[in-house]
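With one protein chain held back, the other chains of the complex are shown just where they sit.
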Amino acid sequence: MSSNLEVLKLSVFGESHGRAIGFTLEGLPEGKKVSEAAVQAFVDRRKSRGGYATARREADEVEFLSGLKNGYTTGAPVCAVILNSDARSADYNKLKDTPRPSHCDYAAMQKYGEWCDLAGSGHFSGRLTAPLCAAGGVAAEILKDSGIRAAAYIAELGGIPLSSYRNGVPSLTDVVEAHNSELPILCEEKREELIRLLDQARAEGDSLGGVVELVAYHVPVGLGGPLYEGLEGRLASMFFAIPAVKGVEFGDGLHISALKGSEANDAFRYEDGKVVTATNRSGGINGGISNGMEITARIAFRPTPSIAKPQKTVNLTSCTDTEIRIKGRHDSCIVPRAVVCTEAAASLIILDAMMENASRRI
Amino acid sequence: MSSNLEVLKLSVFGESHGRAIGFTLEGLPEGKKVSEAAVQAFVDRRKSRGGYATARREADEVEFLSGLKNGYTTGAPVCAVILNSDARSADYNKLKDTPRPSHCDYAAMQKYGEWCDLAGSGHFSGRLTAPLCAAGGVAAEILKDSGIRAAAYIAELGGIPLSSYRNGVPSLTDVVEAHNSELPILCEEKREELIRLLDQARAEGDSLGGVVELVAYHVPVGLGGPLYEGLEGRLASMFFAIPAVKGVEFGDGLHISALKGSEANDAFRYEDGKVVTATNRSGGINGGISNGMEITARIAFRPTPSIAKPQKTVNLTSCTDTEIRIKGRHDSCIVPRAVVCTEAAASLIILDAMMENASRRI
Amino acid sequence: MSSNLEVLKLSVFGESHGRAIGFTLEGLPEGKKVSEAAVQAFVDRRKSRGGYATARREADEVEFLSGLKNGYTTGAPVCAVILNSDARSADYNKLKDTPRPSHCDYAAMQKYGEWCDLAGSGHFSGRLTAPLCAAGGVAAEILKDSGIRAAAYIAELGGIPLSSYRNGVPSLTDVVEAHNSELPILCEEKREELIRLLDQARAEGDSLGGVVELVAYHVPVGLGGPLYEGLEGRLASMFFAIPAVKGVEFGDGLHISALKGSEANDAFRYEDGKVVTATNRSGGINGGISNGMEITARIAFRPTPSIAKPQKTVNLTSCTDTEIRIKGRHDSCIVPRAVVCTEAAASLIILDAMMENASRRI
Partner (left out) sequence: MSSNLEVLKLSVFGESHGRAIGFTLEGLPEGKKVSEAAVQAFVDRRKSRGGYATARREADEVEFLSGLKNGYTTGAPVCAVILNSDARSADYNKLKDTPRPSHCDYAAMQKYGEWCDLAGSGHFSGRLTAPLCAAGGVAAEILKDSGIRAAAYIAELGGIPLSSYRNGVPSLTDVVEAHNSELPILCEEKREELIRLLDQARAEGDSLGGVVELVAYHVPVGLGGPLYEGLEGRLASMFFAIPAVKGVEFGDGLHISALKGSEANDAFRYEDGKVVTATNRSGGINGGISNGMEITARIAFRPTPSIAKPQKTVNLTSCTDTEIRIKGRHDSCIVPRAVVCTEAAASLIILDAMMENASRRI
């Protein structure tokens, strides 16, 4: 039940083939403008688009049940639901005996036993990122008031490196513009190659992974804290809540380990009367606390484990090795849809950290 | 105050130059053998050793105040303290005006104002990993009962790649043996080169980073859960609680993003009547839940920001750019001492996840 | 956002005149039988019945959205909603300026400002006890497995003392039988008098309070803990979550304060090979931990503050003293409907305490 939130309390509920998925979010400040249309548009950004995404089509209409009045938060818990419509459980029935490699099936059955609802991957489904995005969309709306914006894009796809903040933090405008396309990238010249790659993967019944970069703009200095209060750990724990994430790094991340301190340190200097750092290898976080620079993070997504190619697995009833061919409608690459999920995750954590700071001002 | 623990409740307290540092840990099961000597030996592994570590010498004697009786947990909260002795605050007094680049100083002062106790980096000091290790040492003792063991080693230092689980998970015996040396590595042939590198960094007043690999052996299948209950997020949030960590990845981590699903998936098969995976690119975790294989993680540490070389910074009183030369006694490389910290972090999370699972068996 | 649950995580959401009210409950054990019909029947017990209850008629159909499959818990979060239908906000519009005495209006507006949704008392409405009962009904279903049952009845109404556990703990059978009537009491001979009293209060536009007694049968010994882990504090915090509760006592409660230790202590003795106490003045809890006897508690409800009689209040716009006559449909006595709410509250806490104990058995 963990979610590493301090002041806010988030519950994401629902199963892929159940009646509805949704979230409740408690502890939100009252009187904050939250446009339901803006949240819907935010959630819409994770919809399946393009040939490489699942053929399952869901309206994913976010219906707010509580906590908002006339477009403002009331201070009471916000609950929103998204009804499931296009569920075809039959597709999944055979998987119980033959767990899909690298998927949740085997581990989940070991934890929850036969009781686990794994139709469409149940509560483990990527569909659950829809309510996560809805909750994050509410947080993002509230952060707008303070001018804070978490925005992400694809920095690597199928092994092809794309434009990255490591070569200069992109402008918010550029990132937002990238969101208009199915493939939110910052280097247009690679688009065709990527689409070819995605088409090929789909044709082969295979899948691709990638890396999303998240930049949080205009984050105030002073959010987070030492040790387990650190902003990196809190952000990471929410990023890892997005299925398929296998690595999270901040700033120069794993690369910084190879540098010397004199190369890695970000010198302070004054710019227009404000303290800034000359470089931002730290990703905007020092000692677990935001330093006023952009927060930058890289979130690595594995290729989705549901592929059409035959795979080796076991039959848990006969206790023999066997093969599986996964049917159903799967994304051959979830990275484009995951971009907005990272923004949702970051927005929730940043809002929570701001509220924690505010709690000290009595 | 976050720590992403579900059933356990951990508080780490103290400042580098205060009277004592320590931890309280609530919720531990009763009747578990915890050898105080074993916990002390565990904590001793993070002591400064070798020429590249801080000249500050602390006994770091862990004194248990509560929760243990005759070597067993009583079920009541465990508190232990470590008295500070060798503190020299004068070394740090000038830093207030001129924050050290990439250190906590600036961000912490922005959060806590003048009230923050930054002598020796205060509550942000690497010294606070001593109580973290003590708490983790208690968890590790309890896990021994179930045969579970989290063990780590250095997989990269100063940019030099060393033996890694990516080329085959090492045996627990080999990892434990590596702990006997100052530099716990698995490829003896690189030791001399590393020591030369460390000596050089120290001589230059510079610092080095590195990557620690953590392998958790004999973790039962079924720990963790979907979304924010995922074992990766919970482990990561505790790894990031260790100062200087800038990246965390599981299994093949960021590399897996470049693979196709057919390459990345870990095929299931039977081995001696037990379900195993042919490869372990997932790092022992599928769908946020342990799958019975070794849990493998890479934790990237930045070079410590406290270096002797002159650095550019600002003077916050005169609001001008300036230079700083950090005095004091600093590690030129904290990676060797951080190895045990990652084991502590992992042990706490694994124990907590086991207890959460047990809570369901009513 | 507090709820004093350790292992479970409960969110109750919704407003009286919003689209829906409901709850999410995370952390439930998997594989536990939960009959939706039984939960519905449980919730139905709080429906307005009899002339003394609100004229508002709601179907209060509990619709489960997640976490159950074929009548068993899956281990994933349970969410259920109850749609609002019979809401008439116009009744409440004038109250904003003139807060109802002893009602939430004034205090809530001071906390949440104009943003607060107070139509029908919003998130403060007694209607929110419907999802509380639904959540508690799920817990009660799970406790059935272990033979545990929390059952309540009215022990005092409008100042008239009724049959109380203080004169002997009633049998579960008797308490359950009492639930068949609108007025769940254990002394039939007082029924007519009470109904006259209730009719009179309603006729006068006034309201009545009362005391509910909760008996938890077959609670295993060993639940709870010392200090803030104590079962009394945890139960009390959930009882006080029911609107209108102003006092909670266990066993002999406030009366025990007037006794000597030699009178108040419950002597232990063996009965059929089992340790029992000769009396149960402690209410089944010693040192914060259940001792195996029935847990007994008295929960005092104030008369509902919404009365038809004219009352003195203030006009917050003109800053003058004024009078108010509350219209709308109100219960003249909520005690009969509150009985099941106390069972819900107790069931949630007992289940949580059982899970906390189970977490220690690794």
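The first chain written gets the first letter, and so on, giving A, B and C; residue counts start at 1 in each chain.
Quick note on the criterion: a residue touches a chain if its C-beta (ideal position, glycine included) is under 8 Å from a C-beta of that chain, and two chains touch if they have at least 3 such contacts.
Note that the structure is predicted; figures quoted are calculated from it, not measured.
For the chain that does not appear, the touching partners among the shown chains are A, B, C.
Considering C:D60, C:E141, C:E213 or C:D266, the position touching the chain not shown turns out to be C:D266 (whole complex). The chain not displayed touches chain B at residues 1, 7-9, 11-15, 18-22, 24, 26-27, 30-31, 63-67, 69, 72-79, 81, 111-117, 122-123. The missing chain lies against chain C, touching residues 1-6, 10, 12, 99, 101-108, 110-111, 121, 123-124, 128, 132, 156, 158-159, 201, 204, 206-211, 221-230, 232-234, 236-241, 243, 245-254, 256-270, 273, 275, 277-278, 281-283, 285-292, 298, 300-307, 309, 311-314, 316, 319-321, 357. Contact between chain A and the unshown chain involves residues 6-7, 27, 29-30, 75-76, 142, 146, 226, 351, 354-356, 358-362.
Keep this in mind: only the chains that are shown with their structure count from here on.
In this assembly, the C-alpha centroid of chain A lies 25 Å from the C-alpha centroid of chain B.
Spacing of chain B relative to chain C, judged by their CA centroids, is 46 angstrom. For the pair chain A and chain C, the distance between C-alpha centroids works out to 39 Å. The residues of chain C that reach two or more other chains are 7, 27, 30, 75-76, listed in rising order.
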